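Quick one: this structure, given as structure tokens, is what I'll be asking you about.
Note that this complex is displayed minus one protein chain, with the remaining chains in position.
For clarity, chains are labelled A and B in written order, and residue numbers in each chain start from 1.
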Amino acid sequence: MITVSWDDPVVRARLVEIRKRSPFVYGLTNYVAATLSANVLLAVGAAPAIGSAPGWPATFGRGAAAVWVNTAALMASSARDLQETVRGAQDAGVPWVLDPVAFGAGCAEYDGLVRQLLDFSPSVIRGNASELMALAGAEAGGKGVESTQSSHDAIPHIQTLARRTGAVVAVSGATDYIVSGSSLFAVKGGDVRLTRVTGAGCALGALVAAFLPVSETVVEGTCAAHAVYAAAAERARARTVGTGSFGVALLDELSMLAGLQ
Amino acid sequence: MITVSWDDPVVRARLVEIRKRSPFVYGLTNYVAATLSANVLLAVGAAPAIGSAPGWPATFGRGAAAVWVNTAALMASSARDLQETVRGAQDAGVPWVLDPVAFGAGCAEYDGLVRQLLDFSPSVIRGNASELMALAGAEAGGKGVESTQSSHDAIPHIQTLARRTGAVVAVSGATDYIVSGSSLFAVKGGDVRLTRVTGAGCALGALVAAFLPVSETVVEGTCAAHAVYAAAAERARARTVGTGSFGVALLDELSMLAGLQ
Partner (left out) sequence: MITVSWDDPVVRARLVEIRKRSPFVYGLTNYVAATLSANVLLAVGAAPAIGSAPGWPATFGRGAAAVWVNTAALMASSARDLQETVRGAQDAGVPWVLDPVAFGAGCAEYDGLVRQLLDFSPSVIRGNASELMALAGAEAGGKGVESTQSSHDAIPHIQTLARRTGAVVAVSGATDYIVSGSSLFAVKGGDVRLTRVTGAGCALGALVAAFLPVSETVVEGTCAAHAVYAAAAERARARTVGTGSFGVALLDELSMLAGLQ
């Protein structure tokens, strides 16, 4: 197991590259998390667009530098919107991130729609332990959108999922774990308060997408995104009390790490 | 009239209970207020999920520990989504909160859809004075989603509404009033700046829902939620200038009252 952190020069170099190139990152996500996701991307210098206005899924799915799809987007986008987006990405060779929010929480209809997206070869699958364990076939139903499992317990399951899908798989938790083929990476730090800011996990999916077009490999970009996020969360934690200030400081620290302020 | 405040040990005990049990609270609400509502719930330790992704209304309406429905959710959810949610809650004995945003502001079609939800026996109806007076049958049309009436003037009308529906009815204003049968409760404090943060009223509806599964009675939980919110708002006010900081500090104070930070 290899530990990745903000101290790694490659992580820093990739973040600089985002600021320089300002990749256009297109996402479908739920409206609870959409604003924070866009602000996380803007804080590091990426150029986000979110949502399925008519024509956007096909055009931006194909035309963006990277794409992320948070399946709770289904609360305001159609299953067809999601499929057009990831079909466009797959056809055009655009890397994309699948975030299967609330998968396995008990909604068969919803879970079926999420599972269909696996056919479009996501580059990365990220989520919490309950979601990813359920997607790998384990009994692990979460409480709505919250996990009831630890990220460490999820490791063998995300290894199965990575093998089966060919995707890099990343699970968030006290320590984040990232699996690529037979390799396992860990990102420590972060903060439990990330679970007390709505959409903080979803926004990490967006951040992973932003790193993909500036990284040499998918797993490198995925690890770098997690390491930057953990570092920002730790710094935000050190100077705030309360969940509201923490959410604001998380954006501040991301923008300062990126040199954007 | 009985005054309830943060000094009441029952109020504090219920808040501790939310943190301990982390009830799963499911809500349909409008996308303007959704993020704040989720963050208010997370700040006190509840586990929120919001929105009508396919299958969620029926599954989560029935499976949550409590439900809230803010009818402006109709801007991104169908009337059927709202009905499935509250039918599930009613069938499964899950307590639920109705927040009839903008009722009586002049849209007959919208008002008709809101009124249909009364058939599903809400545990609590909360809103501003204009909305609740209109729902009780008085001439009280608000200005869009804003009230043009005082909470004090609404008392006789919410008493009528409570009698007619069997629900606990709570009106927000300079002082909040809560009616249960023939009992009247008051929660003082709060802050006018709550009306200058979008969704702050809507988020109170979510907070009321979180208190229901940890309280002995519906009215106890409703009063406790209002008392906690008022205390957080007062503390937030005391240390901020400006409406932006106030909204952030409101979350901080809620999380500190809950011992979560």
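Just so it is clear, a contact is a pair of C-beta atoms (placed from the backbone, for glycine too) under 8 Å apart; a residue touches a chain by one contact, two chains touch by 3 or more.
Note that the coordinates shown come from a computational prediction; the quantities given were computed from them, not determined experimentally.
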Task: Listed residues A:T35, A:S121, A:S150 or A:T165, member touching the removed chain - done: A:T35
Open item on the list: One chain is left out of this view; which of B:G144, B:G166 or B:G181 touches it in the full complex?
Closed with: B:G144
TODO: Among A:Y26, A:F120, A:F211 or A:Y229, choose the residue that contacts the chain missing from this document, as touch is defined above.
DONE: A:Y26
- [ ] Pick out which of B:A72, B:A134, B:A162 or B:A224 touches the chain that's been left out of the picture.
- [x] B:A72
- [ ] Identify the residues of subunit B touching the omitted chain, counting contacts across the whole complex.
- [x] 30-33, 35-36, 71-72, 74-76, 79, 102, 105-110, 113, 143-146, 193, 195-199, 240-245, 247-248
- [ ] Tell me where the left-out chain touches subunit A, residue by residue.
- [x] 22, 24, 26, 31, 34-35, 38-39, 42-43, 47-56, 59-60, 63-64, 76-77, 247-256, 260-261
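Assume only the chains that are shown with their structure count from here on.
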Task: Cα superposition angle of subunit A on its copy subunit B, in degrees to the nearest 5 - done: 120
Open item on the list: Based only on mean CA positions, could you tell me how far subunit A sits from subunit B in angstrom?
Closed with: 32
